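Missing here: one protein chain of the complex. Every other protein chain is in place.
Coming up: subunit A.
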Amino acid sequence: MTDLTSLTLAEARKGLADKTFTSLELTDAHLSAIEKARLLNAFVLETPDQARSMAREADAKLAKGEAGPLAGIPLGIKDLFATKGVRTTACSKILGNFVPTYESTVTSQLWRDGAVMLGKLNNDEFAMGSANETSCFGPVGNPWRREGNNTTLVPGGSSGGSASAVAALLCMGATATDTGGSIRQPAAFTATVGIKPTYGRCSRWGIVAFASSLDQAGPIARSVRDSAMLLRSMAGHDPKDTTSVDIAVPDYEAAIGKSVKGMKIGIPKEYRLDGMPAEIEKLWSEGAAWLKAAGAELVEVSLPHTKYALPAYYIVAPAEASSNLARYDGVRYGLREQGKSITELYENTRASGFGAEVRRRVMIGTYVLSAGYYDAYYLRAQKVRTLIKKDFEDCFAKGVDAILTPATPSAAFGIGEKGGADPVEMYLNDIFTVTVNMAGLPGIAVPSGKDAQGLPLGLQLIGRPFDEETLFSLGEVIEQAAGRFTPARWW
């Protein structure tokens, strides 16, 4: 029998349905892979007992023919999702050993459809980071290494654990969240597929909040089809999240293999950055050529406010974060560092519980919302946001079906290589992805090639609101043309 961990989710689904193997076997294969891959530090909590018990349940249902669409499929869960009875920390010391009494809507829908939880995945602390280096559990290793070089690289972030685990075949898919690129950038760094759906497509209920108006859950998977299957279970209206939208969830898988003939693909000229590596340029042209070959029409489009997106993002996101993180005060749950007064308790707890990057963003956010600065920063950033949104609307109004861009300005880099002296160096990782969050649009990152050092690179497709289906159709074309990429095992 082939190694069960190397199957795609779609293949595993068939194997389970055909009784070629059981969910317990599939789950055990992954649990064993996780055990052997602890060097990657992708999982912050392994839940083998729960995994096996869920797998047995799935097997029973499969036997009775009552199986849900994800029955018996073992998944990893980003530690930002509250899991009932299972420690949830957002990879922050401040949550300590917090065990929720509730299950996030997104994960409860996965369990409803029969999926199996293998454990909780590492991420940047409170999803603040682009390299998974800010986690209180330490950095995550990227299964990919430069050819002939043993330096451990970052998997990107903040969903670094999710991307690394999927790429290293530790789980068949993973939940992730994306506030400025946290699904798409790590997917691009690890040759996995990651989709951030339209804002409001997935419920945010039970997901530790970073920046509420930008946060959105989505899957990281081994193929475009797998990501479509996962998103179908994760998405849907939730009355407990008033920003979630009441639109029926389509059968995303049906979009896979659909013709893209006649679709109009926008190539935004503002994304052609000065000093952009030639490899990225080449990848982008190649992607365009593949889509053209499949019958799509390419048009140059303009998104004139793109250059303001990153600075505006780094005002809006920290502003919301500074308020969202105020609840971690040492009073009701998580870490408490005593003090002589309530103010001292707050100060001691938050100074000790939050890492440097979180503290930096809380301070930036507090500053931009302060009296006298609000208009100059927060309000102005919101205006920029409206303009960015309008850029996209204008573009779609001209008949453009989707926009093609690189997913990242570079391939993965070494742990500790970036952002040490200047945090902006790290923030620039999100240059192609933040606009999508600012506009609330869906975006998918699809592996598209490798750089000269053998590291994976990805392309991003941006769609109209709630038109994830077009992204799956186009993503499939790229995946078919570029092929799939698997790292050589070194861990």
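Keep this in mind: a contact is a pair of C-beta atoms (placed from the backbone, for glycine too) under 8 Å apart; a residue touches a chain by one contact, two chains touch by 3 or more; residues count from 1.
In this text, contacts and distances are computed from a predicted model.
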Protein that the absent chain corresponds to, by UniProt name, given "Spermidine/putrescine import ATP-binding protein PotA", "Benzoyl-CoA 2,3-epoxidase subunit BoxA", "Aspartyl/glutamyl-tRNA(Asn/Gln) amidotransferase subunit B" or "ABC transporter permease subunit": "Aspartyl/glutamyl-tRNA(Asn/Gln) amidotransferase subunit B"
Residue touching the undisplayed chain, where the options are A:Phe189, A:Tyr378, A:Phe392 or A:Phe432: A:Tyr378
Given A:Thr5, A:Asn41 or A:Ser104, the one touching the chain that is not displayed: A:Ser104
Sole residue of A:Ser6, A:Asn97, A:Thr151 or A:Thr242 that reaches the chain not shown, by the stated touch rule: A:Thr242
Contact partner of the left-out chain, one of A:Gly15, A:Gly141 or A:Gly206: A:Gly206
Candidate in contact with the missing chain, chosen from A:Ala289, A:Ile342, A:Val424 or A:Ala452: A:Ile342
Residue ranges of subunit A at the interface with the undisplayed chain: 81-82, 88, 90, 95, 98, 100-102, 104, 204-209, 211-213, 239-243, 319-320, 322-323, 325-327, 329, 331-333, 342-343, 346, 366, 369-371, 374, 378
